[in-house]
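Each remark here refers to the structure printed beneath this line.
Certain chains of the assembly are absent from this excerpt, and the rest are unmoved.
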Amino acid sequence: MPIPAPELYPPFNIIRLSHVDFGVTDLAASKAFYVDTLGLQITDEDADTVYLRALEERGHHCMVLRKSETPHVKALSFKVFDEAQLDKAHDWFKGRGHRVEWVERPYQGRTLATHDHLGLPIEFYFKMERLEPIHQKYALYKGVKPLRIDHFNCFVPDVDAAVGFYNEIGFRVTEYTEDEDSKRLWAAWTHRKGGVHDIAFTNGLGPRLHHTAFWVPTPLNIIDLCDLMATTGYVSNLERGPGRHGISNAFFLYILDPDGHRIEIYCSDYQTVDPDLEAIKWDLKDPQRQTLWGAPAPRSWFEHGSVFTGVEPRPSSLGASPIIAP
Amino acid sequence: MPIPAPELYPPFNIIRLSHVDFGVTDLAASKAFYVDTLGLQITDEDADTVYLRALEERGHHCMVLRKSETPHVKALSFKVFDEAQLDKAHDWFKGRGHRVEWVERPYQGRTLATHDHLGLPIEFYFKMERLEPIHQKYALYKGVKPLRIDHFNCFVPDVDAAVGFYNEIGFRVTEYTEDEDSKRLWAAWTHRKGGVHDIAFTNGLGPRLHHTAFWVPTPLNIIDLCDLMATTGYVSNLERGPGRHGISNAFFLYILDPDGHRIEIYCSDYQTVDPDLEAIKWDLKDPQRQTLWGAPAPRSWFEHGSVFTGVEPRPSSLGASPIIAP
């Protein structure tokens, strides 16, 4: 199937991904991971909840950790351009028959809770409390020196359908993997903010969250994190990499938090603001699309993901991954 | 004067800066500089003209070198979202009484030539020939490994007026320097594409082009370029840096091409897509705004610039720079 033309004038204007809301089983363990090891900054916390931001961000948070019985993901959140766009989003989702609800979220203005075509919970807001810049307070830079949240990646049972839906609300495909035989999409990367992706989709049991990515300054920060994690009890949390993706050309590392939520540490993708940017097609049989340098990803990377609260994942419409066949 | 509120819904949609058109006196010398030393890629050339692109770009060119009697700048070019926006731009400029002209430019679709409030020549197009990606052809990576054109910086005689004009057509201020005494702007950085700037303005005899910047992967590429230039006959072309700007937080190096056109090599600024991003204010008396590490810029950096063809620069409305007083 050819990649659908992007909606140049989408029904409402999403600026970028904003934050993820994780249920975690041990808040102290999660803080040791995200704050002491990765270097995210606490912007608020109480006995049950921790709010975090990365070092160049001025919005109040890009991650919420919430004490929970089981690990899960509550919602993926996006920022829209202004309040008018929020109302347009409300009307668009309602018009399509999606559940819509105005919800209260601390530190945010009016917030719309809804879901995508699969039931994956997504939220939109236009205003979040703004904090003083800390991006030149270098005494705060620790761990991997995370600068900003970069993207989400989700397992979905039908990537063609996911791309169809997200295209409608303005996400543009930058790269994609196609199964040459079935002409079906195996994976796709879609963006709003001008990088390779705000949200990507990969074939598998879904919807589940595959990973949440953070942008860091250089590959050397990723090497530093490997050294730090390897010598502070986190060696088994280093799942894959570091390496270079063929897709996106990014330098990457995949790690697992104490609950198994996967985090990608990421730098070096490219600018995609041109509306006529041609999506790059990769063949499912080309191993360099995943790792330019050829090293295969471990099986866990193809199989493990985080579930969304109350959303039952469905099997892939394409069957098992040929990549991970022995 | 307070920073004017950005136009959230500007009269037409500019995507980003696109390219610069330099008059150069010795095409061979310019190629030795831009191609052999910096690492830009030739996409077309004849006896009088060379077209160049950086390594992640897919548009045909980001720089045109044109054999010329004297060094000058012909125009600064910008890409608009689509053809409809181009027509809106035409009408807007015409409605304001600016000279407008549809011009032919090789490799571009319909192109609008006009000028800003000062007469600085600017051009708009919506479509440029697209080339195959080379951003993973690492055998081509040489010199400083330039990835993309990043921004222009212009001397203008009245920065408040320049910000006023460019705000109207959608450029948003990210950082600015104010003279605490006069409450006048000394310098301002404005963007369209989601970085710190597409075009910046600094007080001085103008309009003149202060510099054109290229984005590179990491500070180490900048160190490599210093080493290369220092040992291949370009030591005196290293004008300033490397260092960290307070403003923009970018890691920078300023160099001069054989005709004295100033090029900035640049990495590490931050994402500015939020429409409610608060502009950061710097005091003209704070030396760290220019160089976070404290080293002063040389006098030439405050005084030297490239003239635009047929545009007579006018003196600053603020007088001489207090920074460069001995």
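Going in written order, the chains are labelled A and B, and every chain counts its residues from 1.
We take it that contacts are C-beta pairs under 8 Å (C-beta built on N, C-alpha and C of every residue); 3 or more make two chains touch, one makes a residue touch a chain.
Just so we're clear, the structure is a prediction, and the values are computed from it rather than from any experiment.
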Since every chain here shares one sequence and 2 of them are in place, how many copies does the full complex have in this file?
4
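Definition applied: only the chains that are shown with their structure count from here on.
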Let me have the rounded angstrom distance from the C-alpha centre of chain A over to the C-alpha centre of chain B, please.
32
Sites on chain B touched by chain A in the complex:
8, 15-16, 56, 58-59, 79, 81-82, 127, 130, 133, 135-136, 147-148, 193-194, 217-220, 246, 249, 268, 270-271, 273-278, 280, 292
